[in-house]
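Yeah, one chain of the complex is gone here, protein chain that is, but the others are all in their spots.
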Amino acid sequence: MGHVTTVTATATTDREIRTPAEVRRAKILAIVYLLLAALTLWAFGIGSEGDATFVISRPGDTFEVGNIVVPAAGLAYVVSAILAFLGARQWLRGFGSRTNLVLAIGLGLFALSFLAWAAAGTSFSLVGMFQEAIKRAVPITFGAISGVLCERTGIINIGIEGMLLGGAFTGAIVGSTLGAAAGMVAAALVGGVLALVLAILTVKYRVDQIIAGVVINIFVLGLTSFYTSQILVENQQLNDAPIMRAFEIPLLGDIPFIGPVLFDQNIFVYAMYLLVAATTYGLFQTRWGLRTRAVGEKPRAADTVGINVFSMKYWNVILGGLVAGFGGAYFTIGSVGRFDENMTAGRGFIGLAAMIFGRWHPVGALSAALVFGFADSLQVKLGILETPIPSEFLAMAPYLVTIVVVAGLVGRSRPPSDYTAYVKE
Amino acid sequence: GGDDDSGSADTKICEVTDVGGVDDKGFNASAWAGAQRAAADFGADPKVLESQAETDYEVNLNSFIDEGCDLIVTVGFLLGDATANAANANPESKFTIVDFAYDPPIENVKGLVFNTDEAAFLAGYVAAGTTATGTVGTFGGINIPPVTIFMDGFVRGVRYYNAQKGTDVQVLGWDPDTQEGSFTNNFESLDDGRAFAQSLIDEGADIVMPVAGPVGLGSAQLASELDGIYIVGVDVDGFEADPNNASIYLTSVLKRIDNAVYAAADEALNGTFTNDLYVGTLENEGVGLAPYHDLADMVPSDLQSEVESLRDDIISGAVSVSG
Amino acid sequence: MSDRPDLPETPPEQPGMSSFFKDLTGAGSQINWRANVLVPALAILSALIAGGIIIAFGDLDTLKLWGSDPGQAASDTLNRLGDSYVALFEGAVGGLGPISETLTRAAPLILAGLAVAIGFQAGLFNIGANGQMLIGGMFALVVGFQFDLPTVIHIPLAIIAALIGGAIWGGIPGFLRAKTGAHEVITTIMLNFIALRLVDYLLTVEFFQLEGRNDPVSKSVLDSARYPKLIDFINARYRVHLGIIIAILAAWFIWWLLYRSTIGFEFRAVGANPDGARYAGMNVVWLIVAVMAVAGAMAGLAGGDQVVGTLGRATPGFVGVIGFDAIALALLGRSHPFGVVAAGLLFGGLAAGGQNMQASTDVGIDIVQVIQALIIVFIAAPALIKAIYRVKADTEAAQVSQGWAT
Partner (left out) sequence: MELELRGITKRFPGVLANDNVNLTIRSGEILCLLGENGAGKSTLMNIMYGLYSASEGEILVNGEVVHFDGPGDAIAAGIGMVHQHFMLVPVFTVAENVVLGVEPTKGPGGILDISEARRDVTEISSQYNLEVDPDAIIEDLPVGLQQRVEIIKVLFRDAEILVFDEPTAVLTPQEVEEFFSIIRNLKADGKGIIFITHKLKEVLEIADRIAVLRRGAVVGEADPSTATEKTLAEMMVGRPVVLTVDKGPAQPGEVVLEVRDLDVLNVHDHLAVNQVSFDVRKGEIVGIAGVQGNGQTELVEALTGLRESVGGTVRISGQDFTNASPRQIHKASVAHVPEDRQRSGLVLKFTLTENFVLDSYYDEPFSHGIKMNWNRSRQEAERLIEEFDVRTPSSEVMASNLSGGNQQKVIVAREFGRDVELVIASQPTRGVDVGSIEFIHDRIVEERDNGSAVLIVSSELDEVMALSDRILVMFAGRIVAEKRPEETTNAELGLYMAGSTSEA
């Protein structure tokens, strides 16, 4: 009967058919390309004169590299032509599995043309901007990885924002009193404790996961604000942590452009690289990873082969909390040494978006976080290139990007988990 | 209401903060410092109510009125209306409001405003004379007058220097003519302080004036990690307010809110209270330029003396800062 | 048929309070006091206790004292707590003034709470009340200062504007959720930030700014559009205004909508079982947009309450954190409109009381935030309460989320 059933194998046929939904989405995407093309042409091309000078090395780099000079208008014409082509091709054939890649490239080109327009007539430092982009991606990445760890075991962690904030707060206080190292450890631990609370609420008491997460956010925000005004204001010495300085990695740091951008950063950035590598390997190459994903995808199946679903969930969520807590320390120990009320300003949620954008994969999460970091550093940069765009709108950029990304991609990405609370009689 | 008897007998100096809170390292804080100093000197006790939201102003003012405060200090334009209403409803209480002026003036309210641009002008002049890269920068918290007046003065100071010396020192981050520039859009994120300073530095600025309360501390932090980068502090003397990074404050644009509040308290508690508008100027030292402290030898002595004479010219009106 | 239990002889339900209780108790036949009254009450109690501990830790001097003189420290701490909570209580209900203040603060809380509760009822988590309030407020503002009309027209017009503004800002995430599966939790939060910046910007625009000033303070709403105060004839300071009445009417309307109208039936069906709703021929996509729009409209009304009611103008971030308190409030009210009213009054009291507590003791006002968060923890996990107090209540934890993608 073997052969009989193999006939049954899949009810597919050679006839290639796309769902109406797919077709619709493809067309919409195509229209987006065309609009971008038009915008590029009209806003950045026509009537903009002057060259944009992109500085891609810093004084004192081992290898000084010349600046890139591009005519803003010219670039705009080229880019809009390419975008138009992509749009047409998208409409007619689509890009199949490479759709997202192409989209990323398209948006990248658009951003480039935008920069050239903004910098037309002046010069500005790409190195600086990308360096900043990496820095700003750090807490987002930690948040996103924390999300990946939790969601791969079937727990949505909306509480990342709170865990970051808790980590920042603890990092500041413990860092001020016992030193940076202790501060980072303590920050991670606090994240872990908050995660434990999340785990208990969702796994043991089966509280709605999103409610539980939001509770953690509100609670941490209230608590840190309360103690900030109650204690830190009078006792500034408690809010004055040592700061991790950037240090250049030998050799790697000397590579033109790449070097200063990637390898002249502080410990948190390097920790981020390690974390991404470690989680990727762990999730997909180890026993722990296999079990974690099994528990997320189908808890009862894992249970029936004797995997302790609950403890897997607990440990992974706690692990996620440790990651988020440590990431939170970036805001204080990794950046300015001082805690301020609600200083995470929504980075935790952007981290969630990055996780989704990154399809619950650590590397994806990192890339997504870099996109947000870029948007974020872009708005900083644009403020000083007298663009006609009001700063309030520039400040919206990261949030707008988040919405666009989530709306554009989550629809098509399937979460790796069954998020319903696992019940065991 | 919020009346409790504890010490309603003795005199009180009471501050209602705006939503920034008393620990904003900005004008709420310096007003509070003035109130506390006055309270100490005149044997009153200082009280503060933090406002969490717009809706709190009225209530906070009322509870202080009920407490019979001898002077109620309110801070910032956000409290403009609330203070006016409270003052009109309670003619017997005395008020003073920071960074706000009524016209026509209200009987029992003393407005405290500052020609910060006079001092910022001097700072700009110093910066222009000190920069090694020929580029200086500034950024603000939110695009509102109390902030941008610093930036106006700073930029005009630089331009004045260029005009005098025929140099071409650039100022990044603010254009007094279009009133657009670089803003963090918050007064909290020190990380933004770093980022905004960094991006100015990337474009070659070596002297940065952050006008965003505590956000500036981030910039100072960054400067202390790099070499050849200096900060111009605002409101208070960064050298004292931020001891960790004291050494990188070239100077600071002083806005002596504390002195003004102190003076108002003095009037209120010693029966000389008037509603005459107080305008802090270089002349009455309501605004000023902080000493160069450790960096004194970085500022050439002739530049220092030019600054001195420039101050006199501004006071005398020979030089206009609103250029 | 013989072994089939007889139906109770109760006559068919009449709309009204009895059915209100039925709604309140899910669909159970008799009132579930334990689940809907006792547990929330205990949750509040627990939150106050936990809050007390947190307050105690907020006082370093006393903490140090524990080492040297525990007795003294203990009594200090207790006094401090005593004073704090007494002040809290007095500030909430200690006289006409406090009550007026409580009601003033309850109004926007109730409306924003409805905005969240409607979402819950339909299985959507609307964290965007703050943004929706801001936009609704700005809409009302424009009507408020732009047109000069007789009150009877002006106020309703401002209200409509607020509803529209909020509905738009709420409808966007609804649309995104329905069409692209973008989860409303993320989109609404992002829209909060965006609304905040948008208001900052608008307040720098000539059209909105107060004549002759360029502070980010809007023109003042004309008196003809201001909600009339209710008891200011007793004391000019009693600022409770029409808003509270509007809030209660809105709650009643939402109750009617949810439990007496076909639309509400669809809302609840989508929330309880989207597949079932589709099977039953409901247009789930449209419904999600509609739910979020209605929710947004309620939040918009809350924003309007602030602008044309309490403040009379707009300033940066003029709604504070009401939109977030609303989440706690909706959970506490078990997402039932009348429960929301009760919870709103409670939180209004907490806010007014917290104000007073700050004024008469040195306990910072953020503690109110903490207490509210604690209340949700306990509400969200009734099992917790049951475990602590050994209550037998068949409450199951509130469920709202439907995973990420739809």
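Labels A, B and C are assigned to the chains in the order they are written; within every chain, residues are numbered from 1.
We adopt the following convention: a contact is a pair of C-beta atoms (placed from the backbone, for glycine too) under 8 Å apart; a residue touches a chain by one contact, two chains touch by 3 or more.
All values reported here derive from a predicted model rather than from experimental measurement.
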(request) For the chain that is not shown, enumerate the shown chains it touches in the whole assembly. (result) A, C
(request) May I ask which residue of A:Y205, A:W288 or A:W315 touches the chain that does not appear here? (result) A:W288
(message) Using the touch definition from the top, which of C:D61, C:D148, C:E206 or C:D275 touches the missing chain?
(response) C:D275
(message) Take the complete complex as the reference. Which residues in chain C touch the chain that isn't displayed?
(response) 1, 4-5, 7-8, 12-13, 15, 19, 22, 26-29, 260-263, 265, 268-269, 272-273, 275-283
(request) In the full complex, which bits of chain A touch the chain not displayed? Write them out. (result) 1-2, 4-13, 15, 17-22, 285-291, 293-294, 297-298, 300-308, 416, 424-425
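Keep this in mind: only the chains that are shown with their structure count from here on.
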(request) If you connect every pair of chains that touch, what shape comes out? Choose line, ring, star, complete or other. (result) complete
(request) Please work out the Cα centroid separation of chain A and chain B, and write it as a whole number of Å. (result) 37
(message) Rounded to a whole Å, what is the gap between the Cα centroids of chain A and chain C?
(response) 31
(request) Note the residues in chain C that touch 2 or more other chains, in rising order. (result) 197, 200, 204, 364, 366
(request) Spell out, as numbers or ranges, the residues of chain A touching 2 or more other chains. (result) 229, 345, 390, 392, 395
(request) Over in the complex, which chain B residues touch chain A? Could you list them? (result) 21-23, 50, 137, 139, 143, 172-173, 175, 178, 180-183, 185-186, 188-196, 198-203, 214, 217-218, 221, 225, 244
(message) Quick check on the complex: what are the chain B residues that touch chain C?
(response) 1-4, 6, 19, 49-50, 52-56, 58-60, 62-63, 67, 77-78, 80-81, 89, 142-145, 185
(message) Looking at the complex, which residues from chain A come into contact with chain B?
(response) 55, 58, 123-125, 127-129, 131-132, 135-136, 228-229, 232-233, 240, 243, 245-246, 331, 335-338, 340-343, 345, 377, 380-381, 383-384, 386, 388, 390-392, 395
